[in-house]
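Left out: one protein chain. Kept in place: all the others.
As written, the chains take the letters A and B, and residue 1 is the first residue of each chain.
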Amino acid sequence: MSLLEVDGLTVRTSDGRTLLDGVTWDVAAGARLGIIGESGSGKSMTALAVLGLLPAGMRATGHVRLDGTDLLALPPRRMDAVRGAQVAMVFQEPLTALDPLMTVGRQISGPVRLHQRLSRTAAREEAARLLRLVQIDDTERVLGSYPWQLSGGQRQRVSLAMALACRPRVLLADEPTTALDVTVQAEVLELLDDVVERTGLALVLVTHDLPVVARVAQDLVVMRDGAVVERTTVPRALAGDGAAYTRELVDAARAVTALPTPEAR
Amino acid sequence: MTTGVEDLAVREPAVTGTPHARARRWPPSLVAGAVLVGLVAVVGLVALVWTPYPLDVTGSGPRLAPPGGDFPAGTDRLGRDLLTQLMAGAASALLVAAASVVVAGTLGLVLGVLAAATTRWADTVLVNTVDVLIAFPTLLLAMLLVTVRGASTATAIAAIGISGAAVIARVTRITVARVLREDYVTAATASGTGWWGTITRHVLPNVAPTLLVQLMLLAGGAVLAESALSYLGLGTPPPAASWGRMLREAQSTMVVAPWSAILPGLAIVVLVLGLNLLGDGIRERTDPNLRGDR
Partner (left out) sequence: MSTPLLELTGVTRTFGRTTQALRGVDLRVEAGRGVGIVGESGAGKSTLLRLLLALDSPTSGTVTYRGEPLDRRDRAAVRRFRRDVQVVFQDPRSSLDPRQRVGSIVAEPLRSLRVEGDHRARVCEVLASVGLDADVVDRYPAQFSGGQRQRIAIARALAPRPSVLVADEPVSALDVSVRRQVVDLLARLRDEHGLTLVLVSHDIAIVGQLCERTVVLHDGLVVEEGATREVLTAPREPYTQRLLAAVPRLPDATPAG
């Protein structure tokens, strides 16, 4: 049973160019879906369209069903309630997604109080719990810090905690580790995996980085030029079954990440 | 022949100008601005060689004649032809605008570049000077200059130009500093390009659009400032025509001859609006975010 269903999602600009063409995929609760594509493939635009966050002058048609409710047909006010509470998003650069003038504690407890109607102290408690969920140990220090006082990895953890604040059922992560160092990236990917395991939400991971997808996701949507090339699984893609373009991507990723072997010259 | 690099390069689609980008080449505000300013400029130029009546002759017609007949824009309380004054006023408004833009542009550009691209000491001195100048109203500065040098068009230009230079210097300093942080400036240095070459080849072309917009806005401000100064008697002295002084003289006759106030007012609005639209249009035309490149 799929939780989020994207069906024939098409995005056009006001001057008639088609940016997304009939994008179709679905993800079940507790599942991990990877959307892979190179720049200009429309992968990030798909995520924005699902959240109803398209830039002005672009129109989405088709269906985005969350538990059967078509999000594209919802009036803007009802969509606001869905965003964050039901479908949350994590971005590439956490520093731009966090408010620089607000402490982490206020930033996390704000939406918690708004959506769950908790008291100030209860919200603070909840914020600390969320930080522990994203494996931040010194919660008190982090809650009192401003985003710029944290390291890149900690910031991405905090923005993940914010995304999880309202216990969303779907988490859209757009290149969540691209701006991070490799050692930190490995930790954040593990964390995403762990969060899905513990909360049972559906994860949609949007990235250009096939090895990153391969670490976290099972299902795979390959996009190119605004359209879906194929829907497959990670093992099948890696085994070389399926579309030629997918094979190209896999080959390129292998070639680019290949390390020398002891006997090779 | 290199091995297969060409066909690999071709596979990657190039980002070329879309029809969308081409439509932006002449944004409506640019066209409208150019038309309005062009209109005033033509009138001003004609006034240099021909006006319906001589400018400084009083009593070329009846006093306070309404528009029509021999006097298409009417006459003032001294019987002077208003159309003649409006036309000559266009010339002096444009002169003041252009001259103060030149003063402000040159002074502001040089100071802004020096502050951003030389020593920290120069930067500190400039920032503080500019802050003081900006806090000082143009009008006050003009009064100060007038008491020293007497009211004249040159004094007005100096006052407007100096206050404008402070604004331009500030904008230049920020924009230049931003461009200097770009990789292509570092790349230029690594390519052996010196300070002067970097400034003229990379920095100036990249700050020019921003500055041009600022200068257009400044020109609009200069027209308003000149009118205000002349209205107060601190600007263009008689017999030269000025829209601001026309307004001042129309003050007493506004009730019986409303056109004597409305027409110069309208002329000021047309020119200021035109300059602002022109600035807007230039911004739209040159802003890379609004163009075809991603």
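Following the convention adopted for this analysis, contacts are C-beta pairs under 8 Å (C-beta built on N, C-alpha and C of every residue); 3 or more make two chains touch, one makes a residue touch a chain.
Just so we're clear, the structure is a prediction, and the values are computed from it rather than from any experiment.
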| item | value |
| --- | --- |
| Contacts of the hidden chain among displayed chains | A, B |
| Residue touching the undisplayed chain, where the options are B:T138, B:S163 or B:N206 | B:N206 |
| Contacting the left-out chain in the complete assembly, out of A:H63, A:R106, A:H208 or A:R231 | A:H208 |
| Which residue of B:P52, B:P66, B:G79 or B:G197 touches the chain not shown here | B:G197 |
| In subunit A, positions touching the absent partner | 38-39, 152, 181-186, 189, 208-212, 214-215, 238-240, 248-250, 252-262, 264 |
| Touching residues (missing chain, whole complex) on subunit B | 2-3, 5-6, 8-9, 12-17, 182-184, 186-194, 197, 201-202, 205-206, 288, 291-293 |
